[in-house]
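Removed from the display is one protein chain of the complex; every other protein chain stays in position.
After this line comes chain A, so read on.
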């Protein structure tokens, strides 16, 4: 803290209630903090901690259902909570800017980037058309947007997520606000894009002397960005202090628990060697292509989503499949489930899966099961847990109800859910519990292989740690093999024996976990690992080198395109890297 300086914003004993009458609930309770010029304050906390609502309260953008029973938000010697709407409009975008979590939906799809930028300037400053255009251009340049003039005339759907978030930042910074509030600005983005956005925010903060209020659930981001940290839980402030103090000498038990649950890259014990185990799943030259619609006189083109992927999965082994969004990792998982048609060979215990149909496919399906990313969308809301978990047993074994009930109860016990959950519906469970239900469902038929597609990404860190532990225990008990698809390197390190890195539909590096993660050879793997924020003080990284984009291969190819054969060179025992 710097007592000699005036805070640019101070929140004092802010409380927020949601709902009215009997259902009224306190979601933020007496939150106090101060934000100093040119400094970064991070509000960290898991979902439901009230961190986002607090930021909306500062902007005066609380939803109608929320009310503020007490507290003050002081900005420029005025209490924002008692300011009339008209004056708040004058502050928003002009002196306090805000960036949101979802860049994909936070821009108006019907207006060009230029129109949306210009709108903010026109509202707050009396400038000529030419000056407005100049300022928008300059700001897009400042967020390192390539091809600025083209971008100004483009619509949001023509830009990638990272580009859209840059537009959002440019929009928030246009009037050079004293305060920038960023609500989970990188959560929806790939780790390399996240590093770029964080770096940009650091640069802009230096350039325009802005105070940054950063709201995040990711302790790695906190360690990279914060000067001060506020830790929130269930609407209460658990801890407030400097970054160093919170990370090295946390006072609140909750903070210590939270920090302990965060997976840190480079901290996992070495995995068991499983080279002697039999191969369960052997994938050879797997390719998935989607034909594009084309006109009468155009040459047909295809999207090469997955191209010549080969790997083996041994019994009891967890293979991590990592890469950025759109690299083909989920498509690979779906192809292994036979949910889409593919070329190449997939052998399960020696049996070829490609081309299987009808009963034969049905029989194989019981051996390969899947756990999806979003536990909220993966369970039919109108079915009870018994119906959901028992459904595979009904379909494959036509098991009578009494036995099915017994088996489902046993499965629920295995995933640490109480027996009385049988007749309850998915909406009565938390995210972590729902993911346990999904895991129980996948286990029902005693599969050999489970494909976990980003299965812990949507969960809070403490819940994530528990689910990972559960997956580990089940693997050991049942001799399961996992294909663990993830974008989170630290989680991959915690659970995987081997790691495959995918880029542009191909595996570019594959091998033993510690080899790939700690001695990366391929430029893409290195870049990916360099972008991972580390949740430790004193290890702040410089992301500047990541601001330059890699050349990305275009996945859309004409029909006669023949993919060049990929060659791998051995770096060490069980560590292969693709040579271009």
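Methods note: a residue touches a chain if its C-beta (ideal position, glycine included) is under 8 Å from a C-beta of that chain, and two chains touch if they have at least 3 such contacts; residues count from 1.
The criterion applied here is as follows: contacts and distances are computed from a predicted model.
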Have a look at "Helicase HelZ", "Peptide/nickel transport system permease protein", "YeeE/YedE family protein" or "Spore germination protein" and point out the UniProt protein name belonging to the hidden chain. "Peptide/nickel transport system permease protein"
Who touches the missing chain here, A:171, A:335 or A:450? A:171
Of A:84, A:109 or A:270, the residue touching the omitted chain is A:109
Please identify which residue in A:92, A:135, A:151 or A:314 touches the non-displayed chain. A:92
For chain A, which positions touch the chain that isn't shown here? 59, 61, 88-94, 97-98, 100, 102, 105-111, 119-120, 123-124, 155, 157, 168, 171-172, 293, 295-296
